[in-house]
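A short write-up of the structure that comes next.
As you look at this complex, bear in mind that one protein chain is not there, while each of the others sits in place.
The block that comes next holds chain A.
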Amino acid sequence: MSMEIGRDDGRTANQLRPLACSRNILNRAHGSASWSQGDTKVLAAVYGPKAGTKKNENPEKACIEVIWKPKTGQLGKPEKEYEVILKRTLKSICLLNINPNTTTSIIIQVVSDDGALLPCAINAACAALVDAAIPLKHLAVAICCCLTESGYVILDPTKVEEQKMKAFAYLVFPNSAISIIPEGSSHMEGELMEHGIITSVTHGVMSVDDYLHCLERGQAASTKMSAFLRRSLQSQAPNDSSRAG
């Protein structure tokens, strides 16, 4: 086997599928976005902040609620798990002290699933939160890294590739911050903030070194994705006048 591994769609191991993001696509929602990576497409809508929190939630902080709508069929265990992972991931990027005792609902509608669905949904939700002007600490970018049987790491797999893999990891990183605060304050003990993991979900057996390799490759790709996210968020300034109340 040569050093380059062939992928069915002719991509190189590190190459992502074409990304597309558009915001403010739903009229009634306070914020909305669609995000697609190749043939995987997810629609996210944000409603809120609405008054009050649910039971068992801390009323001194803002509460985040995630509702996952699958393309077809009913909500199963995997979807419930996605909801919880999304909720905890989004909670960690939102500034929860700003709107205490409120609930923000994020509705995720799967349009088509061709692999890396959860990372795609996280990216869509993040863009929708920006569109709804929910106060955030920073943005997040999610990526799927796969480990082939022969030990190669490939990024952003299609569904067919995902099924052939030995193991995969969904990783979420903070996007690289552009800050007016002088160098050094965004570093934590010599490490860049965007190298920290917000969320990690893995499936399948791999060696610890393989996981660390996935981390490295994921981090490298996340810089490209955060540049794309920043570009697409800047190009469409939200027009606040036409929002439904």
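Keep in mind that, in the parts below, contacts are C-beta pairs under 8 Å (C-beta built on N, C-alpha and C of every residue); 3 or more make two chains touch, one makes a residue touch a chain; residues count from 1.
By our rule, contacts and distances are computed from a predicted model.
With the options "Ribosomal RNA-processing protein 43", "NEDD8-conjugating enzyme UBC12", "Vacuolar protein-sorting-associated protein 36" or "Actin-related protein 6" in hand, the undepicted chain maps to the protein name "Ribosomal RNA-processing protein 43" (source: UniProt). For the chain missing from the display, the contacting residue among A:20, A:98, A:133 or A:212 is A:212, taking the whole complex into account. Of the listed positions A:21, A:90, A:153 or A:225, the one in contact with the omitted chain in the full complex is A:90. Here one chain is not drawn; of A:53, A:158, A:199 or A:222, the residue touching it is A:199. Although one chain is hidden here, its contacts on chain A can still be listed: residues 56, 77-78, 80-81, 84-85, 87-92, 167, 169, 172, 174, 188-189, 191, 193, 195-208, 210-212, 215.
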